[in-house]
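Handing you this structure, nothing more for now.
With one protein chain removed, the remaining protein chains of the complex are shown where they sit.
Up next is subunit A:
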Amino acid sequence: MRLTTSCAAAALLAALGPAAEAEELNALIWCDHADPALLEPFEKAHGVKVNTKEFEGTAAGLTILEQSRPGDWDVMVIDAVDVHRAVERGLLAPLPAAEMATADYFPQVVMAANNSVDGVTYAVTEKFGYNTIAFNKAAVDPEDMKSLKTLFSGKYDGRIAVYDYYLPVEGLVGVAQGIATKDLDAAALAKIKAPLFALKSASKQVSDVVASQTALATGEVDVLVGGGEWLTAVLHAENPDLDWTIPEEGGLLWAQSIAVLKDSKKPELALEFVKYITSPEGQARLATSSCYWGMPANRKAGAQLDADQKAVLRWDEQDDYLARAQLYPVPDAATDAAMQDLWTEMLQN
């Protein structure tokens, strides 16, 4: 009798298995997508559970995909400048461009050249922001922060932290030297070497996101090179003096995209998730995620954000900022390697 009951239970579970599977969406994400406030409306509307796995760095994300079984993952968040890398590996599914909300986007962040290959759209931008100068305005003169030259003037030596990621910081040092990010090649790297090393000498530390936030919040440093709203916004409630700006020389624009994976077993549900994330509601929630804030790509999200949130994001200044910001460097493999080697040399110097 007991055996019969067990067999019946097992059969019932087996029968329920596929149904339970159909109610889950597996998302390979950055930490801002793990916020329950972002996921819950989608889960309720579609009666599904969104399983998330966080990763940092495109290489780590691609490795997870390559080590997973086909179909394990349905959607993926990826650095907008790296969409081509994922397409080259045959990992992404085409998206129906006509169904995407890009008509409502800030035009500068549609980034069709990055999100599509040979005219086929594989990803859409979902969030953007700036790698620029973040600072404690109670400890530094905000006027000084209007020029990147201040960083090399000696005035703030020992009070500077540098964000530990070579792409934006080398791009920013290039901008300070009048070198556009799109021109950052091997020859240009030779020109930025001395100022990059000078920046290291003037800095107290080179640190990741959390360590940079800690240093800025505790007064260990007063300036963060490479920081922006994504780093100071979550601390704004505790310390409104933490601020950021785009200097007159310019700043760097970062953008993240979302894509459906080619081997997804639930492509329709995955597409619905992409549509939700890029909808005004999803965009507003993603912009103010508990992990980090950033500008929503969709302008219509503005209607869902309150005045304080918009003030922190500098909503009204976006047209000016976007006009002055340059896209992250998009190096080829050889330049990427040279940039990393330069970074390693700087850290060990």
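In this section, a residue touches a chain if its C-beta (ideal position, glycine included) is under 8 Å from a C-beta of that chain, and two chains touch if they have at least 3 such contacts; residues count from 1.
Please note the rule applied: contacts and distances are computed from a predicted model.
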item: Protein that the absent chain corresponds to, by UniProt name, given "Cytochrome c peroxidase", "Phospholipase D-like protein", "Carbon-monoxide dehydrogenase large subunit" or "ABC transporter permease"; value: "ABC transporter permease"
item: Contact partner of the left-out chain, one of A:A211, A:L235 or A:L322; value: A:A211
item: Contact with the hidden chain (one of A:D35, A:D164 or A:D185); value: A:D164
item: Residue of A:A60, A:V120 or A:A138 in touch with the missing chain, whole complex considered; value: A:A60
item: Residues of subunit A (touch criterion as defined above) contacting the omitted chain; value: 56-60, 62-63, 85, 88, 158, 164, 166-167, 204-208, 210-211, 214-215, 218-220, 332-334, 336-337, 340-341, 343-345, 347-349
